[in-house]
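Here the complex is missing one protein chain, while the rest keep their positions.
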Amino acid sequence: MWTWFFRLASPPHFYALAGKLSSWLLIPALALLAIGAWGGLVLAPPDYQQGDAFRIIYVHVPSAYLSMMIYVTMALAGAIGLIWRIKIAHAVAASCAPIGASFTFAALVTGAVWGKPMWGTYWEWDPRLTSELILLFLYFGYMGLRGAFEDLNQADRASAILAVAGVANVPIIHFSVVWWASLHQGPTLSKLEAPSISGDMLWPLLTMILAFTLFFLGILAMRVRGEVLAREFQARWAQDVLRSATPEGAN
Amino acid sequence: MAVSLRTDGAGAADAPALGLLELFRVILERDLRVGLRRWSDASNSALFFILVVTLFPLALSPRADVLRTLAPGVLWIAALLATLLSLHLLFRADLEDGTLEQLLTLPYPLGWMLLAKTIAHWIITGIPVVVMAPILAITYHLPLNALTVLTFSLLLGTPTLSLLGSIGAALTAGLRGAGVLLVFIVAPLMLPVLILGARATDLALSGEDPTGPLYLLGALLVLAISLAPIVAAGAIRVSAD
Partner (left out) sequence: MDQSLAMGGYAGYILTAYGVTALVVVGNIIAARRRFRRTQLRLRDQLGRRAGRPVGREA
């Protein structure tokens, strides 16, 4: 069983696997996205307090969840790469960053758009959105640091250290932001929660979360595939693959 | 017996001859000497602190009631910016003259040595801020109790800022044009200190009890002293490659 795991860490096996994996993940992901969106937009009944506006939850919550989960994945992959020096781990970490940043952006925009009908303004400095904004800065810092190094090895290790330091700080940052917000707004419920969520409101949310997760993994597989190919350029298997690829890159 | 930090490698040849405390003192003294030699660098952060604090009344309002409300946040932000601006100095001199590489070869724990360097840096750039803060707070009409809490929170917080900053400085040491990047990657880490320090002062200002945030600041300082040098040491090893 462990041989399967170690084969995965071997670049040529990973490359071959990742190509198939990404289609296997993306197609169900897109199907689930459609089903979840349909469930959220049409099938779920309007909320008692928020009316139809609460439907934004079906894109905001999965985006926010992804933005945080991807950061943790990025830090974990970086740590694995640092400690055990598994090269693919660094490739995974590098590939996570742009995906995570894009979903942080989506979480911020959907959160702000949700805010307007709910509390009258697009931005209220509430703890959730403020934490998302800080997370966006963390992503940009990570990508900026990566890009600043010429040597790939240095870039890998430095950004891994930064990601781990960031992930350790995120709970502290989040706690202090929540505390800061509570001092100003009083103990009101965060407006971005669906107060009481019934069954037929819940399943589209769970579907969307699953869909977003599969989507992330599918895109990740695509990106890591390219990373691995570029990093292993000197290796025989990589050059064979490049030589035999059709111009459309169907390999 | 002094460790020689010359670039002829003489220090590396000795077996560990210094106790850890002595090593700390030696590096602290050396960094203080080197840092204070470049007087313009040392005074930069204090002058910048004064500048930022001066800008706010000019841009907003010189009214006592407005300034008093703004004071905790403004003074803390100014302190944060002053720290951010001075961080690149932490390793620059040593990187330039090769001392940093030398440090890596010495048979002493790198994290301990970096802690000494960071404390020296804080003494040069952080203590002036802590000293100036109460004076400037008076110009913001801050009452005595809030002023005391402000100064104390800065005393607890600015070393933490320097320690967190040392991680960023270590990661970007040797990168060209690293100034902005350094600020960017370090600022999110510093947010909790900013929030706690400003809020503690604010609580004192409105007559409430500020000890909660102050304790948390102390806890963060302890955490930073124990963990930041280790992370910075790892980062320096990457940068020195």
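As written, the chain order gives the labels A and B, with residue 1 at the start of each chain.
Note that contacts are C-beta pairs under 8 Å (C-beta built on N, C-alpha and C of every residue); 3 or more make two chains touch, one makes a residue touch a chain.
Model, not experiment: these values are computed from the prediction.
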Kindly name the visible chains that come into contact with the excluded chain.
-> A
Selected residue (touches chain absent from view) among A:Leu17, A:Ala79, A:Val109 or A:Leu210 | A:Val109
For chain A, which residues reach the chain that was dropped from this view?
-> 26, 33, 37, 41-42, 46, 51-53, 55-56, 59-60, 63, 98-99, 102-103, 105-106, 109-110, 113-114, 116-117, 215, 219, 222-223, 225-226, 229-230, 233, 238-239, 242-243, 245-247, 249
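Heads up, the rule we're going with is that only the chains that are shown with their structure count from here on.
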For the pair chain A and chain B, the C-alpha centroid-to-centroid distance in angstrom is 33
Considering the complex alone, what residue numbers of chain B touch chain A?
-> 167, 171-172, 175, 178, 181, 184-185, 187-189, 191-192, 195-196, 199, 220, 231, 234-235, 238-239, 241
Residue positions on chain A within touch of chain B in the complex are 134, 137-138, 140-142, 144-145, 148-149, 151, 153-154, 157-158, 161-162, 164-166, 169, 172-173, 175-177, 179-180, 183
